[in-house]
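Here the complex is missing one protein chain, while the rest keep their positions.
Right, chain A next:
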């Protein structure tokens, strides 16, 4: 039990020390730490402990990204080919592989930004939603490429994350305007393209993202504006929601509300689901994908 609380503390310190790190990456790093300190003697025991640890992490941060990061790490444990019969040797190999995996995914945000910024043309007006570190990197790359563009950011209540995004953009000298969430329809005729991040990319090719993204997507479809999603590949998650109610409740609400709320129906959800028919293209570190290509990528890993 002591180990489990240590895990949550480790996770929280990761996030606070490096606010730029993706929450899934922080989760994977915490799980790697856990793996190093684990005392089990068999692979099965290790796997059970890890499953428990992932569940505990989910209690600290109930977002989709942490869940997908944990799932991927578990998958990584089962996919590694272990030729060594000795368990301690296998464990060392796992830890080594884990470090390598972490290195690779730390590069993925840059790969995504490199792919996406060519789609931003000179003089473009971009609309984005809430605060996303990947979108920020994309816009940073485009600005470094000497492109002139302006950005509209939705305020994104209830946590006003959009204002934070606007601050970061101002520091990069990009002209930015914060708009009300309700003003999305009003502003849509002015913008040229919409770029959003994603907390999770589901099997159908749709995305799970901050509440208000679905609205944004419907509006941009109505106005025939391209709707681009930027996400790293470790956010691909094995879910297939058919509608908004289908998204599991553990992702919709913050961890503390899940514990204390009496009637979840009365709580405000923090995320929504955007179906693939509204998405034009997804930019990932695996390349530029159409929504139909996402399920292919997922099948490849969960063969």
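Everything that follows uses one rule, which is that a contact is a pair of C-beta atoms (placed from the backbone, for glycine too) under 8 Å apart; a residue touches a chain by one contact, two chains touch by 3 or more; residues count from 1.
Please note the rule applied: contacts and distances are computed from a predicted model.
Peer 1: Which protein name, taken from UniProt, belongs to the chain you can't see among "Small ribosomal subunit protein uS7m", "GATOR2 complex protein WDR24", "Autophagy-related protein 101" or "Translation initiation factor eIF2B subunit beta"?
Peer 2: Hidden chain identified via UniProt as "Translation initiation factor eIF2B subunit beta".
Peer 1: Check the options A:62, A:220, A:233 or A:274 and report the residue that touches the missing chain.
Peer 2: From the options A:62, A:220, A:233 or A:274, the contact with the absent chain belongs to A:233.
Peer 1: Check the options A:26, A:64 or A:281 and report the residue that touches the missing chain.
Peer 2: From the options A:26, A:64 or A:281, the contact with the absent chain belongs to A:281.
Peer 1: Quick one: which of A:34, A:101 or A:273 touches the chain that's been left out?
Peer 2: A:101
Peer 1: Residues of chain A in contact with the chain that isn't shown?
Peer 2: 72, 75-76, 79-81, 97, 100-101, 104-105, 118-119, 121, 233-234, 236, 280-281, 285-290, 292-293, 296-298, 300-301, 303
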